[in-house]
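In this view, the complex is presented without one of its protein chains, the others remaining in place.
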Amino acid sequence: MSRVEGYGWAVDRSRCLTVTVNGRTFPAHPGDTLASVLLAHDVVALGTSVTLGRPRGITGAWTEDPTGLVQIEEPFPEPMLLATTVEVTDGLVARGVNGRGRLAQVPDHARYDRRYTHTDVLVVGAGPAGLTAARDAARAGRSVVLVDDRPTPGGTLTGTERIDGRPAREVVDDVVAELAAHPDVTHLQRTTAFGHYDDGFVLALERRTDHLTHAPAGRSRQRVHRIRAGRIVIATGAIERPVAFEDDDRPGVMLASAARDLVHRHGVLAGREVVVATTNDSAYAAACDLADAGARVRVLDARSEVPRGRARRCAERGVPVTADTTVRGTRGSERITRVLVGDDRAELPCDLLLVSGGWSPAVHLFGHVGGALAYDAVRGAFVPGAPLPGVEVVGAASGAPDPDDPEETPPRVLWRTEGDPTRQFVDLARDATVDDIARAVGAGMTHLEHVKRYTTIGTAHDQGRTSGLLAAGITAELLGRPVADLGTTTFRPPYTPVAFAALAGRERGELYDPVRTTAIHSRHVAAGAEFEDVGQWRRPRYYPRPGEDMTAAVLRECAAVRGGVGILDASTLGTIDVQGPDAEVLLDHLYTNLMSTLRVGRVRYGVLCGHDGMVVDDGTVLRLAPDRFLVTTTTGNAAAVLDRMEQWVQTEWPHLRVRLTSVTDHWSVFAVVGPRSRAVIGRVFPGPDVSNDAFGFMTWQGTTLDGVPVRLARISFSGELAYEVNVASTYAPALWDRLLAAGEPEGITPYGTETMHVLRAEKGYPIIGQDTDGTVSPHDLGLGWAVSAKKTDFVGRRSFARAANHDPARKQLVSLLPTDATTKLPEGSQIIGFQDDGALPPPPVPMLGHVTSSYHSAELGRPFALALVRAGRERIGEVVHVPVGTALVPARIAATVLVDPEGARRDG
Amino acid sequence: MADTTLLPTHPLEAHRAAFAALSAEFAAAGTDLAIELEPLTSAVDLRVDPAAVDAAVVDPAALRDVVGGPLPAVPNTWTALPDGRAIWLGPDEWLLTGGRPAEAWEEALRAVVAEQGAAVDVSAQRTGVRLRGPGARALLAQGCALDLRPASFPPGSAAQTLLGQSGVLLTAEDDGFRLAVRTSFAGYVADWLLDATEELRLTKHGSTDQQRAEA
Partner (left out) sequence: MQLIPCPWCGPREETEFHPGGPAIPYPADPAELSDEAWARFVFVRPNPKGPSTEWWSHAAGCRRWFTVLRDTRTHRFLTEPAR
């Protein structure tokens, strides 16, 4: 046991917990970390390194630790956490990481969420500088958010310091209490500001339950705070760095500050026989404090001059100090036993080697937003350079000397000592050595970013907090250039690893992506529909009856529509109200066909192209009034089409008096389709004369039902007699029920998108985005009739005159009939033409095109497909081949319209 | 032939009970938050060029008469109408809500703005949810990036923005907020709200003491 009486203010020794590490059970106390528990029980080696399998222990105090990685097993598997940052809970089970961790194989049921916060001032870091900044801002009446990644405020204060002559922890408690009394101050511990972005935006991860043995059910485990601040105060402190020497990765080698932190915070002495090797003043505090706590300590100072005051304090404790001495190597197996010192590599016995190579300001948040760093050659550190607007760096993070240490003398800047570079580890997390840097430089790399990628230094969980500057210094030495010239590698978020679950927040499961539903969604659910996602919409795909699979259900639905009457919820179509005296001018500009000639009461099919003349969308256009149209878009394209139309109106043709309004969600649309549809419509709507003469194809009529306005339109996407019924969505459930009830004598059959697709494909109607891919013109689709020859211009027209658009070998939409009349060709299949001699062409086999849609047809009693085929219309009647698995399936090219080519069914 | 009247259905009818139960639970626990469905109302999207009104090309008095009051000129604000509101949606666009029959209202507005604008019945385009109480802001802060503190978004403010992954029209009221969401997204937003209240329920249910003890 290495617990020291009278130390460990963070630990509540009156309460006991049990944790299990590497199969061994340890007693622990609230306030302990896994690291403090292990070191309290002299467990120094924890796991093994990632590539070389060398033993790894705990080397740091907090997130800077490159080595002390654990795999959490209980309460929930989580890979590669730092033992120094895992607060113990009762029953925690962990093991040291050997190489890599493992992710949970079961779903994580913990909740994660996010919170947006706006504040005048954000202070990152609750050490003395951060607390002061927060207090001053609060006193000035600002709203303040103060975040700090440790469990308790105070930063790296050990509890022995004095601030303005008072005990430091007392001062911390006072400031925290004062902040708590301000209504406009939010103070969050266990909250890591991990990314700093544009315009005062900081992301911070709050760990809310991991430290609790009994976390309240439902409480989010982690919360991502999205903080927008008017001013950001970076008070993130500084991080101690080591010096590279032979076998510097052996367990039992630690940063001096880490051992000091452990003894004060947790009351744990990490070693009894301690050697402190330093290049600067700060490690003397560790030496004295460990000596006071009962360790035998000696100090090796790399400098020729030992600071007098510190030497005196060491002498008072019987701690010998040797000047001008550096460590060259270590001995031991899984734990250090001796340290090799000086040019003669004299051996000193020890069980703990503390190293201090100086301090690097934690400037990551300054760097994330492009803050430039300046090299302080005296201190051997990169410090914030030119200030950034709205950003302030205070305390140790700024590189300023400790105001409470007036005695401080300059450090010696030392990156490595004499020795074998293949055993001098720079990045202990990556097993990367001085020799690796030398090889990078030898390979011609002169830029630190290249050295980083070549050696992987700085790419592990710790992002090179202790190794980055070391790598820069050693690279500079090898290149014979000043460190200042090399600079640092780019700082990128996140500062510490962040789980994807935390970033996802509540956007998981059903909330992963918004599910858009129509007004009668519950009716579809009740009817047992199988759904498919179309964009964000959830649409019924088919309505299986007991025992039916999709094929059987769709064949039944198709037959019902073509033989009787079916009903489809088409409410997902985009619908745009186009209003104003220039509405017809706009539509003439946008659609390939003429819309200005459309008479009120009529409907026209329309095609939209891009500048390149390729089809981007299609739909119907209803003229409601001389100055008013209602246009529909495809389900997936509604927002894009409206956005694009608005762009034209607002940027190109602002002189047009026309306004666009989305009414997609206002209108519910039901397609009542099939030879018996007229009977159903006539029965439900007593107002209009639904005979073909009075209510012709591609016309619409307004009516009311119980006083509720309804618009009926003769539009068909199946070739059958069909009526679209439009009603405000709030009345849709009642109207749907009414239509189903009224259609009962006709056996009205709800059908889904799959049947809709089959019926339209049988008629050769393309689906934009399925049968097209952005390289298909209206002419390619056989829609040349919808391209106006009269208009002088419309979007895409000029491109139709380009030579490529007249190439007879362009791919054209045709249908394919597998000659075996049984094979359903997989969508996306390539199409191959045999040579004139009937043989397969030699590789590379030219592809004629591909299958875009493929279905079983109830009407035809066989499968069929639509395909884009080179010069397809000229090839009608030819047999081509489609690879299906290992077979080549012959298929005959046919015209696109396979059902009712005369259009006899349209009018019932 | 059915002889019943064609009745409207609130798009969030299926959530009504859950919101009511939640609000009752909050009331019992002293939590300052209630969630209700907004009643169905008429809504018309009005487009009119303010310059045309200023120049009296559109008769300002007639417009005010048909609207039921003045249109808010300041972006991202709303003003009260006799039985509804006029909400700024864009520099020439407002959402009018109220009890008048929507078709007639649309027709009257179309007549008065004539060639200078448009009016569209959008009564079923959006679905309303009412959030009452100081807890509403904390609820929205889980998914809305806007600064909704009273100093930045006082009662009378309006904004079209995002909540979670859905567009919303948010208006600040004396005692909370109204959300209007496109009807097809209403189910998503309602589910999101219920999910986001999970922790608000929790903090009033006795778990905090233990948390404090352990923290």
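Before moving on, here are some points about what is shown:
For reference, chains read A and B in written order, and residue numbers begin at 1 within each chain.
Convention: a residue touches a chain if its C-beta (ideal position, glycine included) is under 8 Å from a C-beta of that chain, and two chains touch if they have at least 3 such contacts.
Because the structure is a prediction, the values reported are computed rather than measured.
Contact with the undisplayed chain is limited, among A:198, A:344, A:693 or A:902, to A:198. Among A:324, A:533, A:549 or A:643, only A:643 touches the chain that is left out of the view. From the options B:40, B:57, B:108 or B:145, the residue with contact to the unseen chain in the full assembly is B:145. Taking the complete complex into account, residues 197-199, 201, 226, 611-612, 639, 643, 646-647, 650-652, 792-793, 797-799, 801-803 of chain A touch the chain not shown. Where chain B meets the omitted chain, the residues involved are 75-76, 89-91, 93, 145-146, 159-162, 167.
Definition applied: only the chains that are shown with their structure count from here on.
Centres computed as Cα averages put chain A at a distance of 30 Å from chain B. The part of chain A that touches chain B in the complex is made up of residues 30, 111, 113-118, 211-214, 216-220, 226, 228, 506-507, 510-511, 513-519, 521-522, 537, 572, 577, 579-581, 627, 657, 659, 661-668, 683-684, 705-709, 728-735, 738, 741-742.
Residues 1-2, 5-11, 14, 40, 45, 47, 92, 103, 110, 115-126, 141-147, 149, 152, 164-166, 182-185, 187-188, 191-192, 195-196, 198-199, 201-202, 207-208, 210-211, 214-215 of chain B touch chain A in their complex.
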